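My questions all concern the structure below.
Missing here is one protein chain; the remaining ones are kept as they sit in the complex.
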Amino acid sequence: MSETTTRVRYPETDRMGIAHHTHFFTWFELGRTELMREAGCAYGELEDNERVFFPVIEAGAVFKSPARYDEVLTIGTRLVRAEGARVRFEYAISRSDGTLVATGFTEHASCDEAGKPIRMPASLAARLGTR
Amino acid sequence: MSETTTRVRYPETDRMGIAHHTHFFTWFELGRTELMREAGCAYGELEDNERVFFPVIEAGAVFKSPARYDEVLTIGTRLVRAEGARVRFEYAISRSDGTLVATGFTEHASCDEAGKPIRMPASLAARLGTR
Amino acid sequence: MSETTTRVRYPETDRMGIAHHTHFFTWFELGRTELMREAGCAYGELEDNERVFFPVIEAGAVFKSPARYDEVLTIGTRLVRAEGARVRFEYAISRSDGTLVATGFTEHASCDEAGKPIRMPASLAARLGTR
Partner (left out) sequence: MSETTTRVRYPETDRMGIAHHTHFFTWFELGRTELMREAGCAYGELEDNERVFFPVIEAGAVFKSPARYDEVLTIGTRLVRAEGARVRFEYAISRSDGTLVATGFTEHASCDEAGKPIRMPASLAARLGTR
């Protein structure tokens, strides 16, 4: 489980006065970015050096409690699968008093530059697999 | 089934060269906005005049084919449920040659201004129910 | 002068109940995209086929009147300069009753793939110059 935090930005709020749901998927991305960095395979380097890409092929979220402007949110991220050409992360976003704000998942294909699914390099799977 | 179109905007693309998955949830919103307008209950008027709000409480999508800059996408939206304090829409986004780009759903609570779930006004359910 | 329209999207609003100012720069982009398409040099093809890029090097806007959810805005775009390695557009956004919502400009460098400034191909300058 990796944890990182973000503050709700003003343009992430909508006229309902709460964070718009689309931004939770951006926050999920912050979560997996930090998890991968901690696992020793920063995603940017993966793309730049190994030409491996993890496009999202499925995503879902349950929104349990509204997030408000300037709130600090904690994004907990767990890698639940990394094998073959598939990677799956699960997320739980909570506020500082522990209230659960949202849960979600993303499923990724491991692809080459042209978008063709490829098995992850063994070294990458190993580093992720240690999570 | 309601249909509307949108073009992929430049800032909706990412460094992978394709539309970032978060924007599909915005496009779903365009779809249900038009469906509700066609059903005679424009969402903005619902909020402004009837003080009824439809926050998203669950959302999911399957991304089947990348969407590229300046492509025209067709968003097909279907209302699958509108009863009590719950509304559910389903979406299919495709490009002009008919290829399916993504499918998805959103589940909404019917709430008052304070975010408290309330049964939809009967007139609203009736208008939506005719879809 | 090229004209195109857009509707204010829900996630483009903020908790002040109006469209967040950042989105006006996205709307300006919609405006120049259509101007360039009408001039016979669709920007996507410019990037893909001629490997010419127009990154924004300066931008500014004056916000005169708030834009609200679901409003139809008209984006008027004018190309004011296209010579050497520089292109400049000016914009005026108004609502359907004619009220001016915002004005602005963007200044672009003409660059190659590596981000190095290059003179625009003569054919491109000619097509833009006819505006």
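Some observations on this one:
In this document, chain identifiers A, B and C correspond to the written order of the chains, with residue numbering beginning at 1 in each.
We adopt the following convention: a residue touches a chain if its C-beta (ideal position, glycine included) is under 8 Å from a C-beta of that chain, and two chains touch if they have at least 3 such contacts.
The structure displayed is predicted, hence computed values, not measured ones.
Looking at subunit B, the residues touching the absent chain are 10-11, 13-15, 17-18, 20, 22, 69.
Of the residues in subunit A, those that touch the hidden partner chain are 9-11, 26, 29-30, 33, 42-44, 68-70. Residues touching the missing chain, restricted to subunit C, are 15-16, 18, 21-23, 25-26, 47, 53, 55-64, 66, 115 (touch as defined at the top).
By definition in this document, only the chains that are shown with their structure count from here on.
A comparison of C-alpha centroids places B closest to the centre of the full protein.
Centroid analysis (C-alpha atoms only) places C farthest from subunit B.
If each chain is reduced to the centroid of its CA atoms, subunit A and subunit C end up 32 Å from each other. Averaged C-alpha coordinates put the centre of subunit B at 27 Å from the centre of subunit C.
Inter-chain centre distance (subunit A to subunit B, centres taken as mean C-alpha positions): 23 Å. Annotation for subunit A: residues touching 2 or more other chains are 15, 18, 22.
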